[in-house]
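Note that one protein chain is taken out, while the other chains of the complex remain in position.
Letters A, B and C mark the chains as written, and numbering starts fresh at 1 in each.
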Amino acid sequence: MTQSFGFDVAHLLAGSMLVLSFVLLYQDRITAVLNVFALQAIALSLSVAWQALIQDSPHLLVTAGIALVVKGIVIPTALHRIVRRLGIHREIEDVISAGPTMLTGLGLVALSILLVMPVGETVSVLVREDLAFALAVILLGLLMMITRRNAVTQIVGFMSLENGLVLAATGAKGMPLVVEFSVAFSILIAFIVFGVFVFRIRERFDTVDVSALDQFRGERGERG
Amino acid sequence: MISPLHAILLIPAIAVVVLALIPGYRIGAILNMLASGLTFMAGVALLVVPRYRSDVLIIDDFNIYLVILTTFVAFTTSIFSASYIGHELETGRLTPTFLRFYHALYQAMIGAMNVALVANNIGLLWVGVEVATLSTVMMVGIYRTPAAVEAAWKYFILGSVGIALAFFGTILVYLVAQEVLGEGLQAMAWDLMVQASPKFDPKLLSLAFVFLLVGYGTKVGLAPFHAWLPDAHSEGPTPISAVLSGLLLNVALYALLRFKIILAANPATLNVGLIMVVLGLISLVFAAFMLYRRRDIKRLFAYSSIEHMGIITFAFGMGGPLANFAGLLHMTMHSLTKSAIFFAVGHIAQVKGTQRLADIKGLSTSHPVLAVGLALGVIAIAGLPPFGVFTSEFMLVSSSFARQPWLAVVLVFGLIVAFGALILRLQDVLFGEASGPAGEVKATYVPLFLHLALVLMAGLWLPEPVVRWFRAVAAQLG
Amino acid sequence: MAMTFHIALELIGQAIQMLLVLAVAPLVLGITRKVKARLLRRIGPPLWQPYIDLWKLMHKEAVLAHNASWLYRAAPYLVFATTWVGAALVPTYATSLMFSWSADIIAIVALLATGRFALALAGMDVGTAFGGIGSSREMMIASLAEPAMLLVVFSVALIAGTTQLSTIAETFVHASIGLRVSLGLAMFAFVFVAIAENARIPIDNPATHLELTMVHEAMVLEYSGRHLAMIEAAAALKLVLYFSLLACLFVPFGMATTDKGLAALAIGFGSYLAKVFVLAVLLPVGETAVAKMRVFRYPIFLGGAFAASALAVFLLFVSRGF
Partner (left out) sequence: MSACIGLWCVAGLLGIAAAGIVAGRWAVGTTLIYGASLVASLVGLAAALWHLLAGAAPETLSLALGLPGIGAIFRLDALAAFFLIVANLGGAVASLYAIGYGRHDTARLRVLPYFPAYLAGMNLVVLADDAFSFLVAWEFMSLSSWALVMANHRAPENARAGYVYLVMATCGTLALLLAFGLLAGPDGGYGFAAMRAHHPDTFTGALVLLLALAGAGSKAGLVPLHVWLPLAHPAAPSHVSALMSGVMTKIAIYGFIRIVFDLVGEPVWWSSLIVLAVAAITAVVGILYALMQNDLKRLLAYSTVENVGIIFIGLGLALAFRASHMDLPAALALTAALFHVFNHSLFKSLLFFGAGAVLTSTGERNMEHLGGLIHRMPKTAALFLVGCASISALPPLNGFVSEWLTFQAILVGPGLPQWGLRFMIPTVGALLALSAALAAACFVKAYGVAFLGRPRTPQAEGAQEVDRFSLAAMFILAGLCFIAGVLPGLFIDMLGPVVKDIVGARMPVQTFLPWASIVPIAETRSSYNGLLILLFLAVSGTLAAMFIHRYATRATRRSDIWDCGYPDPSVAAQYSSSSFAMPIRRVFGSTVFMVRETVDMPRPGEMRAAHFHVKVLDPAWRYVYGPLARAVMRTAVTFNQLQFLTIRSYLTLVFATLVLLLLVVAAWR
C-alpha cells in the first residue's frame, strides 16, 4: 500500500463527507435529511477505519464502529421514529433560500482551505487536507443549524458538526483514546439530553419547532 | 493516604453516587454541605502539600487559588442552598425527587469543575468544563416551567456548539503540539506545551485559539456568545445562579487563559490580546446598556456577570503584569461578590415572592439587614471602594490608560454606564415605601456576609501568598 | 514728643477730612436741587434747605411699624456709618491721611455695598410690597454696576500700579500720564456707575414717589424721623463720596500730596471744594437733559458702562504696551 494510495482514499472519503454536508444543506425534506446524515456517518466511519489502517492504530476502529452503529444506524432510526410520531415528515421550510445558503457554504469551504493550507511544513499534507475537510464540515454543520428551524434538522446539523470533529480528531495522529471516549461520551450525553428535551418539548408544546419556544422568553411580554 | 489533590476529585464523585441514592432531601442537603465542606478542606490542604504535576494533573500557582476559591464558594453555596431549598419545597416549585437529582448534579458540577481546574491534559480540561456545563443545564431546567425549559434548551444548544468548537480547538492544539512533543499524552500536557511553545507552528496555534476563544468564550458568556447566560441565571434555582456566575464562568475563562499562556510563550502567533480586548469591550459595553431595561432581578445580575467577564477578558487582553494581575484579582473578586449578590437576591425573591424588580421596593424598610447585604454587594460589584473589585478596576483602568488611552476610555465609558444602571436599580429596590410581604428571612445570612467580608478584606489588604501567585501567573500570561 | 505731636497732627488731618465730607454733603445736595430748580425755571429751595430738613427730621419722633425688628432700627445707623467712613477714606484735600491705607478703593466700594445690604434688608423688614420692590431693584442695579466699577478700578489701578487711592492720586498728580483714551473711557463708565449708585436720573429719581418707577425711595418708604434723617444724610454723603472719588481718580490736581504745608493744604482745600461745586452743578444739568428710564432698560444703560470700562482696560494694553 503506497503512501499516495492511502492519501487518495483518505482524501476521497473526507471529500465525500464534505459533499454529503452540502447535500444536507441542500436537502429540504426531513426524511431525506436523516438518510443523508446516515450516509455521512457511514462515510465517517469508513474514513476513520481507513485512518486506523494507515496510522496503524487499531483503537480507531472502535471509533469507526461507534460512528457506524450510533450515528449511522441508531440515531437516524430513532429520529425517523420521532419524526413519524410527531407527524412532521413533511417538507421542511428553509429560513434562507437554498441559493444563498449554498453560496455561503462554498465560501465557508474556501475559507477552511484558506485557513488550513498555508500552515507550515510542520504539519503533514495528509493531516492538513483532513483538517481542511473537517473544518469545512464543521462550519457547514453550523450553517445548517442556523438555517433550519426544525429542532430535528438542527440536531442533524449539530451531529454533522460532530462528524467533522471526529474526522479532525482521527486525522490527528496518535491523539490519545481518552479523547475518543470523551467524544463518544459527549455525543451520547448530547443525544440523551436531546431526547429528554425533545420529549419534554413535545409534551409541552406539541411541536419541536424551536421558534415556538421563543415566545416564552422571560421578558418578552414586558417589552417597551 | 489520599492526597488532597485526589480528594478534591474523589469526594464529589463519591457524593454524586451517594446523593443520587439517598431519598431524604434534608439528609441530602446536609450531605451536600458535608461533601462540599470536605472538598473545601481538601482544597485548603493543597496549600500545605508540595506542588504536583503529571501529564494528566497539575497544581501550580494558577489553579491553586482557583481550586480553593471554587471549593470555598461551592461550600458556602451549599450552605445557602441547604437553607434555601427547603423553602422551594414548601412553595411546591420542587419535589423531593428533583431535590435528589439536584444535589447529585450539584456535586457532579463541583467535581467536574475541579477536574477542569487541576487538569494538565487539555483534553481532560475540556471534559471537565463540558461535564460541568451539562450538569448545570439540567439544573437550570429543574423547575420545568416553560421559561425554565426554554432557558435550559437555549443553554444546551449554545453550550453544545461551544463544546464542539472548543473541542476542535483542542484537537488543533494537539496537532500543533504532537509535531514537537511527539504523539501521545505528553502532547496534551499543558506545562510541556508552554515550554515547547516557541517551536510550535504559530499559524495553526492561532487558528486553534480562535476556536477555543469562541468555544470557551461561549461558556464565559462573552457577547455575542452570551445569549444563554441571562436566561440560565434567571430561570434556574438561585444557588445555581450563584455557582454559574461565581464559578463556571471563571472555570471557562481559566481554560481559555491556559491556552493564552501557551500563545503568550510564542511571539510569532497572532496578537490574540487585541481580539480579547475587543470582545471584552463589546461584552462590557453591551451588557452595561442591557442592564437598564431589566425587569427581573436575577437577569439584571446575570448581565452584570457578562459585563464583568468582559472586564476580565479585557484585562487579560491588555496583558502586562498590572493588567493581568488586575484580571486575576477581578476574577476572584467577581466570583465572591456575585455569588454573594445572588445569595441576597435569593433571599429577596423568597421573602417577596417575586423576581420582578418592579415589585421589590423599600427593602431597607422591610428587611434592613438584607438591604445592607444587597447594597454592599451591589456597591462592591459596581466597582466602588473599599471593596476588592475596586482594587482590580483601579489597577486595570489606570494602567491601561497610560498605555492605550482610547481603549481605557471605552472601558471607563462602559463602567460608568453599567454603574448608572446598577445604582438605579439598587436605589429602586432599597428605598421608598416597602412593597410586598414583609416576612422574615428564613435562610441563613452567613454565606452572604462571609463573602462580603472577604471582598472587603481584599479591597483593603491582600494576603502575601495570593499576591505572589497572582504575580507569577501574570508574568506567564504575558 | 515730636512723635506724639506728629500723630496728633495726623489725627487732626483725618478728623478734618471726616468733618469736611459731613459738612459739605447737605450743601452739595442743596446745590444740585437749586440748580435743577433753576433749570426747570423754578426758584427752588435755598441752598441750606437740606441742613434744615435733616435737623427737622432728627427731632421728629420715629414711627415704626408694629413688626419692625431691631434690624430695621439699626440699619440707618449702619448705612450712615459705612457711607461716612467710606467718604472719609477717599482723599479729598490731601493724600495719605492717617488712616487712608486701611482701605483701598475696592474696600471702599465694598463698604458701600455693606450699607446697601443693610438698607435692602431693612426694606424687606416690615413686609410690604414697596419695600421689596425697592430692595430687589436696588440689588439688581448694584449687581449690574459692580462689574463696570471693578473694570474702572482695574484700568486706573493698572496705570497707577496700585489700588491705594492716595497713591493713585499722587501718581496722577506727579507722573506725566497725559491724556489717555483709557482714562477717558473709564471716567465715562465711572460717571454712569455713579449715577446708578446714587439713584439719579435716568436710573432713579430722588424726588419722586411714583410707585412703579422708584427704587431707593421705595426701599426707605417706611422710614421716618431720625432714621430717615440718617438715611438722607447717608445718601448725601454717598453723592459726595462719588464726587470725591471722581475728583481723586480723574482730576486729582491741587491736592496736597507730598508737601503737607499749610499753603498746600489750603490749595487742596480750595480746589476740592471747587471741584465738588462744579460737579454739583454739572449733575443736575445732565439730569435735566435726559428722561427717566424704564426699569428694564437699566441693563442697557449699565451695559454701556461695562462696555466702556472693558474697552478702557483693553485699550490700556495697547497704549501701555504691556
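By definition in this document, contacts are C-beta pairs under 8 Å (C-beta built on N, C-alpha and C of every residue); 3 or more make two chains touch, one makes a residue touch a chain.
A quick note: this is a predicted structure, and the numbers were derived from the prediction, not measured.
Contacts of the undrawn chain with the visible chains, over the full complex, involve A, B, C. For the options C:17, C:32, C:163 or C:198, the residue in contact with the chain missing from this view is C:163.
Considering C:9, C:23, C:52 or C:71, the position touching the chain not shown turns out to be C:71 (whole complex). When the whole complex is considered, the residue among C:229, C:245 or C:308 that touches the unshown chain is C:229. When you scan C:12, C:107 or C:207 for touch with the missing chain, the hit is C:107. The residue touching the chain not shown here, chosen from B:275, B:357, B:450 or B:475, is B:275. By the touch rule set out above, chain B reaches the unshown chain at residues 153-154, 157-158, 161-162, 165, 203, 206-207, 210-211, 213-214, 218, 224-225, 227-228, 230, 270, 275, 286, 289-293, 320, 322, 364, 368, 379, 382-386, 390-391, 394-395, 397-403, 408, 412, 415-417, 419-421, 423-424, 427-428, 430-433, 459-462, 467.
Touch with the hidden chain on the side of chain C covers residues 58-71, 77-78, 80-82, 84-85, 88, 99, 101-104, 106-107, 110-111, 113-114, 116-117, 120-121, 123-133, 135-137, 139-140, 142-151, 154, 157-158, 161-164, 167, 209, 211, 221-222, 225-226, 229-230, 295-296, 299, 306, 310, 313-314, 316-317, 322. Touch with the hidden chain on the side of chain A covers residues 95, 108, 111, 114-115, 118, 139, 142-143, 145-146, 148-149, 154, 210-211, 213-214, 217, 219-220, 223-224.
Quick note on the criterion: only the chains that are shown with their structure count from here on.
Because contacts link the chains in a way that matches no line, ring, star or complete pattern, their graph is best described as other.
Ranked by how close its C-alpha mean sits to the mean of all protein C-alpha atoms, the top chain is B. Contact analysis places A-B first among chain pairs (by count of C-beta pairs in contact).
Centres computed as Cα averages put chain B at a distance of 77 Å from chain C.
Per-chain Cα centroids separate chain A from chain B by 31 Å.
For chain C, the set of residues that touch two or more other chains is empty. Counting only residues that touch two or more partner chains, chain B has none. Within the complex formed with chain A, the residues of chain B that make contact are 121, 123-124, 126-127, 130, 134, 137-138, 144, 146-147, 149-153, 156-157, 160-161, 163-165, 167-168, 170-172, 174-176, 178-180, 183-185, 187-188, 201, 203-204, 207, 231, 234-235, 294-296, 299. For chain A in complex with chain B, the residues that touch the partner chain are 115-116, 118-120, 122-123, 127, 131, 134-135, 138, 142, 145, 154, 158, 161-162, 164-165, 168-169, 172-176, 178-179, 182-183, 185-186, 189-190, 193, 197, 200-201, 204, 210, 213-214, 216-219, 222.
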